[in-house]
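The complex appears here minus one protein chain, its other protein chains still in place.
Presenting subunit A:
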Amino acid sequence: MASRTVAKDIITLRGSAAIVSEFFGYAANSILYNRGVYPEESFAKVKKYGLPMLLTQDEGVKSFITNLTAQLSEWLESGKLQRVVMVIMSKATNEVLERWNFSIETDSEVVEKSVSREKSDREIMREIQAIMRQVASSITYLPCLDEPCVFDVLAYTDKDVAVPFTWIESDPKLIANPQMVKLHSFDTKIHKVDTLVSYKNDEWDEQ
């Protein structure tokens, strides 16, 4: 049997930043849909990463996520972004119920010397697909969100980053004694993204 050589694509810093920020946009939509933060009828189906992905049609949420991904892309290109956290909180009490943590490791050599790396786009897509499947299947073990919830996005950046005027410094919105589940990660050879979800212990579980 002849060996199959995998064709590798050249990936630049800008391309990698675009891939990661796009991933975050779709992941945020997927989390909002799967956790029921917004009603199901406000989502529309599109094809992405070889899967049917659901995107919100609410203009406010759409513009929020668009502006967010644009800023994340900028920070990723400068190598200043360390982590992105999506926080789901109770609307009534503002208590943090879930934290979707996306840790980012940046290859500093690429940022400093503007070199490029090689990796197959298909391989990256497969890795992202695995993460999206895990996000979708997370409803099997995450506690039900029975009350109305809101979401927020935190960005852990380097200390020397200039704060844009639509962003403010915030507390990390931690959960006390959380349960943690580590999901898959994906790597563009320039940015490596690890996913982890931590959630508040369900009262039923504690009993």
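Keep in mind that, in the parts below, a residue touches a chain if its C-beta (ideal position, glycine included) is under 8 Å from a C-beta of that chain, and two chains touch if they have at least 3 such contacts; residues count from 1.
Keep in mind that, in the parts below, contacts and distances are computed from a predicted model.
Look at the chain that isn't drawn here: its UniProt entry, checked against "Ribosomal RNA-processing protein 43", "Mitochondrial import receptor subunit TOM40", "Mitotic spindle checkpoint protein MAD1" or "tRNA-intron lyase", names it "Mitotic spindle checkpoint protein MAD1". When the full complex is taken into account, the listed residue touching the unshown chain is A:152, out of A:95, A:109, A:152 or A:202. Residues 60-61, 63-64, 67-68, 71, 82-83, 85, 99, 101, 150, 152-159, 161, 163, 165-172, 174-175, 178, 180, 182, 196, 198 of subunit A touch the missing chain (whole complex, contact as defined above).
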